[in-house]
Structure formats: structure tokens, C-alpha cells
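Report on the structure given below.
Complex shown without one protein chain; remaining protein chains in place.
Each chain carries a letter (A, B, C, D and E) given by its place in the written order, and its residues are counted from 1.
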């Protein structure tokens, strides 16, 4: 199984946001900006839940930035 | 054969949607949003069938997010 | 030689379209939609012939979806 | 050295165009279409010369299609 | 752990900017330009802090250029 590389600062930082249930903004390659909480991450996707409890599986390749 | 990594949360989650025949929305890098059911997934493509029974083989690289 | 992974459902499905000479639509990252028959596939490109007998070598990375 | 995979139909086809000095159109991810002759190819780039003898090193990742 | 390849000029150059707390502009694939300081880098992301102390985790794949 492709492991999530928890040695990477970026992976650890996102893990911290997940544990702290921190509100973030994620900008996507289409220009969309989604606001909400990251529920989990794996090597290919991030799962974000927005204010309306909708879940989005975001392809890592489509994430431009995560703003905290 | 490139195996689908069923250890990944994202792969398992999509597998659940397939089994539950759950309606999803898929946003693509072109800005298109396709609604329908995911029929199958492999490491390179997702197969989605829309309300008109049309089948779309979506390149994983062109998927921005899957919304459930 | 990078082999085409005929174990993958997506590769087998495209192979079936090639053998059946099935008409497909291919949406590209530029928003173009090309209609025609897929003549062959390899790990990097698909070859599509349109109604005017013009041949297009489509980079797999530029394919958003194949609609049958 | 990353070898060009001459076992692939797409690599052989481009090689044929190079030898035949065949006129092609190349569509790029920016929507640009360049017309000219492919002078050489390697795993990362194609070199195309247009009608004004200008040389373009095209990133393979930016090529949407090659039309012959 | 995927190591940051400190043998590469680009990695060393960014490391220098981090140590010098140098102001940079980063252009993203969406056309956004972010100005600020790079706080850290790993193989997948750059962390940039702008003038309002906001932190952006920039996917390396979404970075078009870094201007110093």
C-alpha cells in the first residue's frame, strides 16, 4: 500500500489540521475555493467537509494551495 | 498489473459508493460537473454512468473532486 | 517496453471499442471534443480517426473523458 | 539515459513523421496550434520547426494532440 | 521518507531564500500571484507566508514560477 509519508512537513501539517479540526480554504485548479475541515488525507486525495456537511474528495493534483 | 490500492481510504470510499450505487457529482479540470453513479474504478480511470445511461471514462488526472 | 496493462478494465474497455470500431467522443483538457473511432492505444497516446479520416494522436494526459 | 521507447506505436509513428518530413499540427494545453515538421523527439520534448524556420521545444506534457 | 534532493540547484536556491527570509513572488497555474516569504519546502509542497501572516501550502505541481 502506498504509504502516506508522515516524515514530510506538509503531511504532518495537514495531520495537525485534521486533529485540530481547523478551518481551511483549499484553492483548486479550476479556480474554485472550498472552505471547511479536512477529515482525512491519503497519498492521492484529501477529504474536506464544508459548512453544509458536504464531503469533497479532492484530487491532490487539483489542489493549488491550502490556506490556514 | 497495476493494482488498485485498496488500502487507501479514497479507493475504499469510492468502492463503497460503487456498491451502494450512490449518486455523486464529479468536477473535472475543464469545469464540467458530471452527476451519476460510479460503475467501476481502476488506477487510471473511473467509469461513471449519468442519468441518461451514458458512460464516461474519466481520467483520474482530470478529476478535481468527487462530491457525495 | 512500457506494456499496455491489459489487466485494467479501462484498457480492456478501450480495446473493445477499437475492435468494435465504436463511435466515441473524447473531451480534452482544452475543452475540445473530438468524435470518431479509436484506432489504437498505447501507454502514452490514443489514436483517434474522425469523420473526415483525420488522425489525432491524443496524449493520455490531455484526455478528460471518453464517452461511448 | 531515459530511452525513447521505440516499442510504442506512438513513438514509431512520430519517428515516421520525422523521416518523412511530414507536415503536422500540434495542439497545446494553452490552446495554441503549431504547424510544421517534427525534427526530433525524446522522452520529455518534441522539437518542431514551423514555416518560418523557428524551432519550438514542446514539453510532451503540454501536447494535447498531434494531427497528421 | 521522500527526501528533498538538496543536490539540485533549485532546491538549494529555495533553501537560500528561506534562510535569507527573501521576499519572492510565486505564480500559480490559476494565474494567482502570491507574494511573501517561503518558510519551508518539501518534495510536494512549499509553505509561503504573505504580508498578512497568512500561510499557504502550495502544491509544487501548481507552481508556474518563483520570482526573486
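In the analysis below, contacts are C-beta pairs under 8 Å (C-beta built on N, C-alpha and C of every residue); 3 or more make two chains touch, one makes a residue touch a chain.
From a predicted model like this one, the values you see are computed outputs, not experimental measurements.
Looking at the complex as a whole, the chain kept out of the display touches D, E.
For chain E, the residues touching the absent chain in the complete assembly are 5, 7-10, 13-14, 27, 29, 31, 60-61, 63-68.
Seen from chain D, the chain kept out of the figure touches residues 1-2, 28-30, 32, 34, 40, 42-45, 47, 54-59, 61-62.
To be clear about the criterion, only the chains that are shown with their structure count from here on.
Between chain A and chain E the centroid-to-centroid distance comes to 19 Å (mean Cα coordinates, whole Å). For chain D, residues touching at least two other chains: there are none. Judged by the touch criterion defined above, the protein chains link up one after another in an open path, with no loop closing it. The chain pairs satisfying the stated touch condition come to A-B, A-E, B-C, C-D.
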